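The other protein chains are all here in position, but one chain of the complex has been omitted.
Naming follows writing order (A, B and C), and every chain is counted from residue 1.
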């Protein structure tokens, strides 16, 4: 099991006080806090070897280049990619998905083709496809949800058709906590010749990811959700696919030879990294991986399972609570969404915040899912390696005061 | 004048030793070093108020949101934009230009239209237009150079035609140091109904920029070239243009309402900022602006003029040197490119590096310009606020040893 | 004073629980929808004009306490007003909410609005307080544009 006390000491912000109260940070699905090693890696870069990379012969530039590429090699290992050439650095998951939409989909899909999504997707895995669908007369289809907030695969053989060219799904819902077993969908999609993109923005924080075992075709995630800095995302893609795709953003670094009217492109992955990248943050991201690797996913998962069970157990007992998400910890991560009857999530979020607890209130970039539930938003408490049972207890206690603060008569 | 000694103390890396030698950093056109206030702003964010922005009600998220938007307001003032809604944060200049190419140009240009560029453009201001030209049968035209390395405007009235829809030019060359007076081109372009994009990636470090006075339509730059962190670029555009443009990257944050098949978009500038931005670095960028403002461009320009004059004076006297760039400091910034006859710039760069001096050797992302000069690259020494005459002296001394190291017989 | 005391003043909670002029005007002169891009809350504003006077106004909405209370107070503040006046009140309110260091105080007639001053400290929620007002201004602008077009 995790030594949470020890872990907390690695995160400077958790040892500070916010408005005079110790911070209870339960907004990890939005972004995680950063350990000192990550923060220090950024200063260390700027104070000791800051330089632009890839084309500089001078010592600083070489050091920076080596460190930047070291992160890429570590990412390759982290998700078990076949080659470092399959690892592309972007700004975030959103840009990674847009890259696939602009470069692969825009050049390979045509009117009448279909893309299969699900009803629990994040806007990042919806709007790029809406825009494409409008432009190209592509049909979007959705895997619906079951009553216990999981993908309803009962009709999957009708949803997948020979016209399906892409299946783009989240591996873990950032609202419901649901972890999707995508094995059979991926098999079926491939059997029909469709590609599969996995939005791993949430999943990557909570479970080990092996792209070869998953057998997907693209996978996207952001470092800021796994203890790393903001500004760094990853797109992984099969080398064959990436090789055949045209570049997306163009400019310096992604070229081989430039003439006055045309250019030839650099080899992978540089073909997809135009201009000066977020060098310091890519380098610091390596420390996030090292930190996670040192703890190990086995312990992370065990810790989260216990803590989620504890939280569900306590929350379900709150008066007038409505929970959105599986009520057990099987294939379920530590993201817990709920509402108190009659209280708008913004108001509840404010009441919770006033106790020094950071939760998220709103639609969590999943408006279609909210519409489905006929609500505008939820409160979302999302737990990570530095949270413990005391954090849940404080949250529960605060909930009990909400009706009083909001001037409601509590009705059972 | 600048107190260079005092300024140097603000930059931790300049007080360190590289391979046992003090660092002489003359690669500022690639990226500048960062003052301690910028580096500390990053740690301070992560240690005290790290959170995702814009939709969080909790205290950390509000603090982060306020700080993020504060940078935007400061950028607005810095380039004298009419509204904060015209300031879009991107990763770098390259992405800013791609945004215009994808969102504005792709939707407004058609076969037969023309884009006017120049022969001194950076790949970032070339390849996006090559790609567009290929896709849409658009014609690219180039303003040639004079013998003294400036834009040759003698034929401008023929280059600009009623078909010209965009003029996209650098305000300062990252190879030659030339600063382009774009006043008359902009007037003429507007008279013909063409828009003007300014690549200010280099210029912004060396001169004050006022977008209203320049009277351009788009302007792009990167923070890493003005003492700020990597990962933050800016696109400024006229509000009317940005309002009419479709979004580029899509996903969370850039939407207003999302349905299962369509979305309405957020107001400016958020419409163009999809997903989690590089929050920490945008916030730290504000300190770069504050630092530059405190020094003031008047003093920066005076310092650079003296130092450039000194450098040109010394370099021109070196044996077998070939200088690429105006030989005086009128409309010329502190970027100096040169070669030593018969020595490949890679080799010369290495020799220079071995003396602890960081310069850049290569094509500087300007291959078409290199082809023009019939060379593959140059050595580029680019000076900034922390450089002084001693740095130039060391460089000159090293040049004198180059032929010996490379085993050449020096021929006069 | 704790944040809760400040934000959830009685006045706000009163308007929240019993929103004034809530509902629909059938045959309204103006109808305008508004969305808060941050949370997706939506409202519909109905106005019945009599020449340049806002004879009746109703709002149909589901939202948080701040957005509901602000809408409710707005209807009270502008019902019966000339359009010009309503616009001035709206701009004064926006000024109060958006400008740091602006200590605009509404007089007795509209004193309820002062209770929303505390929202300024929560930048994300300013949008909640402004939703109804922005929708009102948009609606009146459209009407003006139409009138000029005729």
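Definition applied: a residue touches a chain if its C-beta (ideal position, glycine included) is under 8 Å from a C-beta of that chain, and two chains touch if they have at least 3 such contacts.
As the structure is a prediction and not an experimental result, all values here were calculated from the model.
Q: So which of the visible chains would the left-out chain be touching?
A: If we consider the entire complex, the absent chain touches A, B.
Q: Going by the contact rule already stated, which one of B:139, B:161, B:320 or B:350 would touch the omitted chain in the full complex?
A: Hidden-chain contact among the options goes to B:350.
Q: Among A:28, A:50, A:222 or A:266, exactly one should touch the missing chain; which is it?
A: Checking each option in A:28, A:50, A:222 or A:266, the one touching the absent chain turns out to be A:266.
Q: If the missing chain were put back, which residues of chain A would it touch?
A: Residues of chain A in contact with the hidden chain: 54-57, 61-62, 65-66, 255-257, 264, 266-267, 270.
Q: Over the whole complex, note the residues of chain B touching the chain we left out.
A: 344-347, 350-351, 353-354, 361-363, 367, 370, 376-377, 405-408
The definition used in the following text is that only the chains that are shown with their structure count from here on.
Q: Measure off the straight-line distance from the CA centroid of chain B to the CA centroid of chain C, and report it in whole Å.
A: Between these chains, centre-to-centre, one finds 45 Å.
Q: Between chain A and chain C, tell me the centre distance in angstrom, where each centre is the average of that chain's C-alpha atoms.
A: For chain A versus chain C, the centre distance works out to 37 Å.
Q: Considering chain B alone, which of its residues make contact with at least two other chains?
A: In chain B, 55-57, 61, 255, 257 touch at least two other chains.
Q: Counting only residues that touch at least two other chains, what does the list for chain C look like?
A: In chain C, the residues touching two or more other chains are 38-40, 122, 125.
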